[in-house]
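For this depiction, one protein chain was excluded, whereas all remaining protein chains were kept in their positions.
Each chain gets a letter, A and B, in the order it is written, and its residues are counted from 1.
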Amino acid sequence: MLTLWTSHAKFHNFDRSVSPILRLSTDQNRPKPLRERELYLGDPTLMPEGFTGAVVVGESPVSGEAPTLNLPEEFSYLGDGDIIRIEPEHGRIRVIFRENSNQNSFLLTERCNHYCLMCSQPPRNVDDGWIVDETLEVIRMLPQSTREIGFTGGEPTLLGDRFIELVAAMKCYLPETTLHVLTNGRTFASSEFCKQITKIGHHDLMFGIPVYADVSTIHDYIVQADGAFDETIRGIVNLKRFGQKVELRVVLHKQSLPRLQGLAEFIVRNLMFVDHIALMGLEVTGFTKANMPDLWIDPYNYMPELADAALYLEAAGMNISIYNLQHCLLDKRVWHFSRHSISDWKNEYLDVCKDCNLLTDCGGLFSTGMSKISDHIRPF
Amino acid sequence: MTDRTIELRFSLDVHPLEAIKRAAYRLSGHGTFDISLDGRDALVSVSVKQDLEDRALPQLVSQFKSEVLDADLRMSISAETEGLRNTILSHVFSKTGLTNNE
Partner (left out) sequence: MSKFQSLRVFETPLDDGYKLLPSRFSKLNDDEYVLTNLVGEHLILSRDNLESYVRHELRPSSDLYSDLKSKHFLMDEDSNVAIDLLVLKWRTKLSRLADFTGLHMFVASLRCEHSCPYCQVSRQSEDREKYDMSIKVANRALKLVFRSPSPAIKIEFQGGEPLLNFEIIRYVVEQAEELNKDAGRDLAFVIATNLALITDDILAFCREHNVLISTSLDGPEDLHNKNRPRPGNDSYRRAVDGIERVRGALGRDQVSALMTTTEASLSYPVEIIDEYIRRGFNAIFLRPLSPYGFAIKTKWYGAYNAERWLKFYFEGLDYILKLNKSGYFFVEQFAATILAKMLTPFEPGYVDLMSPAGIGIGAVVYNYDGDVYASDEGRMLAEMGSDKFRLGNVITDTYEDIFLSDALLDPLEESFADSAPMCHECAFQPYCGSDPVFHYATQGDYVGHKPTSEFCNRNMAIFKHLIELMKDPETKRIFQGWVH
């Protein structure tokens, strides 16, 4: 598991005028004008002129007048092109973007109008509008070669016009980058909002929207919001009406599993126009921990139900994937749906996995979820 | 009354005449049904068709009674859902997207 932030960063000679968002560079030949917004990652004595400062990872005596940032050993993964936010007054840094990762995501707000039983990012009702400004700044710094960016939250569409602004910025500054937005879809029940998104004309945009049951009662219970199901479905239909790409996401646990087949059939009957369906194993973090008795089932015990639902969706011609589950916990007939879905920074395998023949096919486990794992993980 | 005909009495306070007629129509391939009124009752003379045997009569009668109950149930559904059906149909032919006001 990668550490993405720390409050034990040692700042030496950083003054207040330094921008909080900085790109890291290891390039000795980095064009001079660009060095003003960047930190040199490496030996400060070799730092070319013009950089804001240097970043050194690991124990090292800090000397000289140049601003130097000293980070713990856990940050040795940092490389050229990575972007960090610094808070010298508090000794904090956070890694915002990693150039060699396929799964960069920007959390746009911690506010949410749901309170999902298994939320991995528990909402906070705070005024975090500053995140939007920062994200806009970061977007302008990203390399054109960036393959994909995710927008998450909280509920990103609660930002209203600012959300539109962010999507537009992604289109303008990164015309070759795929944008994947996680949202509960409710705001899109408004045609006006759909129109605004559509007007942007983003080249490769997909909305990932959770639907947890085929009836409002259970879905609303899982997301802890009355009226959620109706608005979400309306949002999905509206988005497709406006030609947007939609992915349905189903997290598998005790509350969503009993009617999983019903949900599969509901999707085929009513939402067959969606572009992708993700059936997802549970991440044991955040609110999940608080609701374990109501949520946890060993995936080994729901292998048949998951296989039936997935195969049914496949027979109906739908595009599906299974996320976050290991091959030893999946019916063989659905292995071909399983993806490497877990974000690289929190992805790992167990010791017992070392000798497994399917190690490279399998997606591995959540580092965050090590407090509770299946009793049936075994190598092939 | 013969081996091939039975007379049934239905109270029209319990089942509407329409239900009895519809049940009769449904089974008109297997028998003939002569319906008449007697006060608040309907009298139905049930006969098996010529090409069927006598012993088909009891089964025909029980089928008929069952069909009357079903017809009644169908009329309940129809009456209750007609309004909604028309609402849905009107939306089907309108040009707007969703049905809620936005």
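Just so it is clear, contacts are C-beta pairs under 8 Å (C-beta built on N, C-alpha and C of every residue); 3 or more make two chains touch, one makes a residue touch a chain.
All values reported here derive from a predicted model rather than from experimental measurement.
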Out of A:V268, A:L359 or A:I373, point to the residue that touches the absent chain in the complete complex. A:V268
Given the contact definition stated above, which residue among A:S145, A:Q224, A:N301 or A:S371 touches the chain not shown here? A:Q224
Using the definition of touch stated at the top, determine which of A:S101, A:Q121, A:S216 or A:S367 touches the missing chain. A:S216
Just to verify: which one of A:M1, A:A315 or A:M370 makes contact with the chain not shown? A:A315
Touching the absent chain: which residues on chain A qualify? 115, 117, 214-218, 220-221, 224, 226, 229-230, 233-234, 237, 255, 259, 261-262, 266, 268-270, 272, 290-291, 308, 311-312, 315-317
Interface residues of chain B (partner: the chain not displayed): 22, 25-30, 70-71, 73-74, 76-78, 80-82, 84-85, 87-89, 91-92, 98-100
